[in-house]
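Everything on this sheet refers to the single structure shown next.
Up next, chain A:
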Amino acid sequence: MTLQQDRSGWLTARGVGKRFAIAGREVRALAGLDLDIASGEFIAILGASGCGKSTLLRLFAGLETPDEGEVRHAGARISGPSLARGIVFQEHRLFPWLTVAQNVEAALLNAPGSKPAKRQTATELIALVGLSGFEGAYPHQLSGGMAQRAAIARGLVNRPDTLLLDEPFGALDALTRAHLQRELRRIWQRQRTTTLLVTHDVDEALLLGERVVVMTPRPGRIARIFALPPELPRDHADPDFARLRGKILATLDAGPAVPAAGLTEHAA
Partner candidate 1 sequence: MSLALSLPEAAPPRSVRWPRWPVALLLPALLLAAWQIASQRGWIAPGILPAPGEVWLTLRELWESGDLASHAAWSMGRVVQGFLLGAAGGLLLGTAMALSPRFEAYVRPSFLAIAQVPVIGWVPLLMLPLGIEEVLKLVILTKAALVPVTLNTRDGLRAVPQRWVEVALAFRYSRAQLLRHVVLPAAVPPVFTGLRYGLTSCWKALVAVELLASSEGLGYLLVWGRQMFQMDLVIAGILVIAAIGFAFDAVLARIEARLQRWRAA
Partner candidate 2 sequence: MSAADRLRGLVLPLLLLAAWQGAVTAGYGDPRLLPPPVEVLRRAWQLLVAEDLPLALAISLGRCLAGFALGALLGLGFGLLCGLSRAADRLLGPAFHALKNVAVFAWIPLIAMWFGFGEASRIAFVTLAVLTPVALNVWEGVAGVPKPLLEVGAAFRFGGWQRLARIRLPAALPAILTGLQLGLIHAWLATVGAEYFLAKGTGLGGVLIEGRDKFDMALVLLGILLLGGIGLLLNQLLTRLAARLAPWRAA
């Protein structure tokens, strides 16, 4: 076996389907979805609102189980959450009754290590997301962006081998967002944590991802996967970058037009 083969198949989805019932009607959130993510890879997932990005991420997190097919992590079937897969939700979901530091430490409750060591780790991650000095603040005392950064620190604190991020920068201002994007890239380059980033933002996907997965809605499936050449300059002015950007946008647009009564299309 070559090294290349060893790396692939770290995180996989095979024929995954997921249905929800909304107001008595069945909605197919995902259907026949295949995805193969190599260890250490950075995958960006793009898609229109409601196409099942969060659902896919929650399947990998082990918070949902697929109705069809299966999801695997490091060869084992995912049957529930694991500390090896860190998650940052679309909303920050900090516990309002805990301070920032306590929230980050709460993720370490079932991790090995002494209490002081955990405290130390938490402090480091809080510093990493630029919240030093706010360790004692309660969530309601933070801005939306600060709360989201605390949530990112919480997702990273277990040093997971796989990081699942659901639009983590959606609530941030452009400056903070750019800063955190750089930080995330740096963390990834240093630790090679396998990362799945769900985003609405094509530029963010192109900036961070090694591969960009474009999904289309109703039912959610993968329209196309773009592998970015490693030497691609992450720069708007670059012609290759611009071409790729155009292609991705075209793929997003080409998805089936959203029917007015989206729910009725797959009525059970």
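Regarding selection, all candidates are chains of the complex that A comes from, given by their letters.
FYI, contacts are C-beta pairs under 8 Å (C-beta built on N, C-alpha and C of every residue); 3 or more make two chains touch, one makes a residue touch a chain; residues count from 1.
In this text, all values refer to a predicted model and were calculated from it rather than measured experimentally.
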Touching partner of chain A in this complex, picked from 1 or 2
1
Touching candidate 1 in the complex: which residues of chain A?
61-63, 80-83, 87, 89, 91, 93, 95-98, 106-107, 109-110, 138-140, 158
